[in-house]
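A short write-up of the structure that comes next.
In this view, the complex is presented without one of its protein chains, the others remaining in place.
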Amino acid sequence: MKSPPREGIVMRFSWEMCGSTIWGVVAMAVLTVTLSGNLMAQEEAAPAAAVEETATATEAVEETPVEEVGEDAYSSEEYVASEGYSTFTVNNLWICISAALVFIMHLGFTTLESGLTQKKNAVNIIFKNVWIVCTGVLLYAFWGFNAMYPGDFNGYFAVGSWFGQSLNDTAMTTEAYNPGYTWWGDFIFQAMFAATAATIVSGAVAERVKLPVFMLFSMLLVGFAYPITGSWKWGGGWLDQMGFYDFAGSSVVHAFGGFAALACVLILGPRTGKFTASGTQTIAGHSMPLAAIGVFLLWLGWFGFNGGSALSADPKAVSYVFVTTSLAACAGAVASILTSYAVLSRPDVSMALNGILAGLVGITAGADVVGEGSSIIIGLVAGVLVVISILALEKLKIDDPVGAVSVHGVCGVWGTVAVGLFSFGGHSLLTQIYGTLAIGAFGFIFSAVVFGALKAAFGVRVSVEEETVGLDISEHGMAAYPADTVPTPA
Amino acid sequence: MKSPPREGIVMRFSWEMCGSTIWGVVAMAVLTVTLSGNLMAQEEAAPAAAVEETATATEAVEETPVEEVGEDAYSSEEYVASEGYSTFTVNNLWICISAALVFIMHLGFTTLESGLTQKKNAVNIIFKNVWIVCTGVLLYAFWGFNAMYPGDFNGYFAVGSWFGQSLNDTAMTTEAYNPGYTWWGDFIFQAMFAATAATIVSGAVAERVKLPVFMLFSMLLVGFAYPITGSWKWGGGWLDQMGFYDFAGSSVVHAFGGFAALACVLILGPRTGKFTASGTQTIAGHSMPLAAIGVFLLWLGWFGFNGGSALSADPKAVSYVFVTTSLAACAGAVASILTSYAVLSRPDVSMALNGILAGLVGITAGADVVGEGSSIIIGLVAGVLVVISILALEKLKIDDPVGAVSVHGVCGVWGTVAVGLFSFGGHSLLTQIYGTLAIGAFGFIFSAVVFGALKAAFGVRVSVEEETVGLDISEHGMAAYPADTVPTPA
Partner (left out) sequence: MKSPPREGIVMRFSWEMCGSTIWGVVAMAVLTVTLSGNLMAQEEAAPAAAVEETATATEAVEETPVEEVGEDAYSSEEYVASEGYSTFTVNNLWICISAALVFIMHLGFTTLESGLTQKKNAVNIIFKNVWIVCTGVLLYAFWGFNAMYPGDFNGYFAVGSWFGQSLNDTAMTTEAYNPGYTWWGDFIFQAMFAATAATIVSGAVAERVKLPVFMLFSMLLVGFAYPITGSWKWGGGWLDQMGFYDFAGSSVVHAFGGFAALACVLILGPRTGKFTASGTQTIAGHSMPLAAIGVFLLWLGWFGFNGGSALSADPKAVSYVFVTTSLAACAGAVASILTSYAVLSRPDVSMALNGILAGLVGITAGADVVGEGSSIIIGLVAGVLVVISILALEKLKIDDPVGAVSVHGVCGVWGTVAVGLFSFGGHSLLTQIYGTLAIGAFGFIFSAVVFGALKAAFGVRVSVEEETVGLDISEHGMAAYPADTVPTPA
């Protein structure tokens, strides 16, 4: 349930200038300065209009200090008093709060991934996640937003441009733009979404990927690839026109990220010591409390991820999505616990945690259209699938330290297909299968080509020595948990 | 301030089939499939109606893609334009956000309890908390919701049934159901509440309880006992009819959970090595930062726990409850710090943290009806009480590793009684005392009987060897903080 494509300011942006991570960022800075010069010209119109407005309302001028001119520009008195303003206000507020909730998923991913990996790579994981969310949001502003929700679009690819909109363009901040949110609310919610796709990959390649290569790859994935497949569905592209349904992104975000991760781990290979002649070794994560913090924060964030995808605060839609999302998460955990107990003969806490995520990923495609009972079944199946998939990938000697391919890839596909099985709104099972495979395949192929090219050009993997020492020391020159510098006397 | 009892679909549910934890869950899965089959029949009516609705609004059909049929079913245009819709929308949104805030209390409990116990039992605590919230929400859907807010009720016991409601029943998603929330908002908020009761027990029995026994016990406590006492007050039962007042659950949730915990620790006995011939030993928690994260998250969640108990977003009620809740928490911490300093001669951080919780539990019964000054006094008294109670239980050789009995039991009773002392709305002190003792006694007796029976049947305590090794290794076969698997060279 995403907004139909809208008329954006489409402007060509030469991505080729970003030849490397560093250059990309320098370019971003230069671009920012240049663009903001242009934008200032646009923005400069705003206060003038505001002054005019307040000038006609002379009594307001007398009451308000100088800086409240800006405030008046935000909400003219006539508009605030108009019918519909309060509904629009609560709708937009919920989209903004949802953006904040999706934002906190980045902390969830950071703590989950670092908790499920070794102590000597925790700094590296934190650094990567900071990088992804920060460059992800900036790149979505520079290119992704107008590429994913384009005005000029052939159904497969849109060019994209700077997201900028004059602060003073009233049409962008009232129901005239969308009954559910302003242009700015729309952007920040979608920008926080976008960055999650690359974060999924981050966990899968942990403990052995070269940092600068991953920094560049993640920028290309969030900045370039995600808006393309996203636009296929949410931008009104060819999958949307086929009737494909993906409420909040089981495919658009999760299967996309999960299969991108699969391509990367296949190219990268397993961690040293994982698969040896004497068998498969469990490389335990260094902190289960950190992992638990991560999963609970992800669940919290999912209330915004799914709830905000109602694209308004509509009481029925938001509350129903909260219920299906939670039931699926609960069922996923219970199923994972039982499955892992049956298979591994012990109640495995990391499986329980991944079961919650499996249920959440599974319900994401159909949270608004499946029944309550169905949401439990979707969660149960996801919870079983994630355990089987994690164990199967190990058998296949595919090393995914945090289970990202299983949680996001496998359960993302399942959730999308489940819409065809459990919804009653005319969503074709075949279209659902077709759509999720198309999106997953694009994520996989894009990553295979780009990550493969990076491997050929620079290598994607640190040396065995660096891996053994840990990326924290070898890439960052610091430990995650240093001993006290000024030693305590005995 | 809870909704009056409502007409629910009452259906008999044979709980006896759930003879053990595993069987219970299997039964839940089977039931789910069966029920959802039935529900699908109900739900199937929905899209048909939706199609009719959109068919009459032909211009809407032309503008919206296929999947938005579901969306139209949520919010018919006439309703959205109606007077009152925006107030209902903001009310329901606040209840949903409150549910998310109460949800995060489960992470708060997880981190607090694991922080205040030993390193070797952290996995076990995380696992138990995941289990409680996940089965708690599911059981509340299967039985608790319709038992606690029943339609057919003798004032002491209601039968309960699956919470299911057709997605298409408009009466359940408008003010016609309740001016403050939809049926779904109501359920998810109350379900997140329910699971907190068992979490309180989890901390008290930590470090020595048998996992499968606790898993089963917690299911019975959340799924069966909590809805019974809850219905006495919030379901319109006999305590409610007596004029007993408990705004957000000082008794219904906290005293209930605290006295259930007391019964369990009495049956379970103290941790090995806690009370020895040479005196009482302090068994320190393994991570104060984890404990601090827990308490701050609990405080955050309490804004939803108490604020959401206004059952709408009414500006006066919500903002006033935020103020009294915060003042009591602050006063609780200050009083605990001073009291522990006076008694222990040092500024004890775990007492400071428990003081915050004491203040929060204390204000919960009367957050909407006591004055600001009174909220500070309630918090101060709670902060003193919690320290005295923790030390007194130690003297009595009752071992409660996280102070759950003192925080939730003692301060829950205090908060309920305080309504009789400090409110001016005609709340009788005697009724308050009577009500809180009744609820606490039920929690205690239920737990004594059920936990006692489990002790007789299976034993409730791990062996001394398992306790010494720690439950993480003995029950789960893994450590919370494993060393790096691939060792770093010297």
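Per-chain numbering from 1; labels A and B assigned in written order.
The working rule: contacts are C-beta pairs under 8 Å (C-beta built on N, C-alpha and C of every residue); 3 or more make two chains touch, one makes a residue touch a chain.
Everything numeric in this text was worked out from a predicted model, so none of it was measured.
Engineer: Among B:109, B:189, B:259 or B:303, which residue is in contact with the omitted chain in the full complex?
Structural biologist: In the full complex, the listed residue that touches the missing chain is B:303.
Engineer: Taking the full complex into account, find the residue in B:186, B:368 or B:400 that is in contact with the omitted chain.
Structural biologist: From the options B:186, B:368 or B:400, the contact with the absent chain belongs to B:368.
Engineer: Provide the residue numbers of subunit B that touch the chain removed from this figure.
Structural biologist: Residues 1, 4, 86-87, 90-91, 93-94, 97, 101, 118-120, 240-241, 243, 245, 271-273, 281-289, 292-293, 296-297, 299-300, 303, 307, 310, 312-320, 322-323, 326-327, 329-331, 333-335, 337-338, 346-350, 352-353, 356, 368-369, 371-374, 376-377, 380, 422-427, 467-470 of subunit B touch the chain that is not shown.
Engineer: At which residues does subunit A meet the chain that is not included here?
Structural biologist: Residues touching the hidden chain, for subunit A, are 22, 25-26, 28-29, 32-33, 35-40, 43-44, 46-47, 50, 65-71, 74-75, 80-81, 85-90, 92-93, 95-97, 99-100, 103-104, 106-107, 110-111, 114, 122-123, 126-127, 129-131, 133-135, 137-138, 141, 163-165, 167, 173-174, 181-185, 187-188, 191-192, 211, 287, 290, 293, 475-489.
Following the convention adopted for this analysis, only the chains that are shown with their structure count from here on.
Engineer: Distance from the CA centroid of subunit A to that of subunit B, rounded to the nearest Å?
Structural biologist: Inter-chain centre distance comes to 30 Å.
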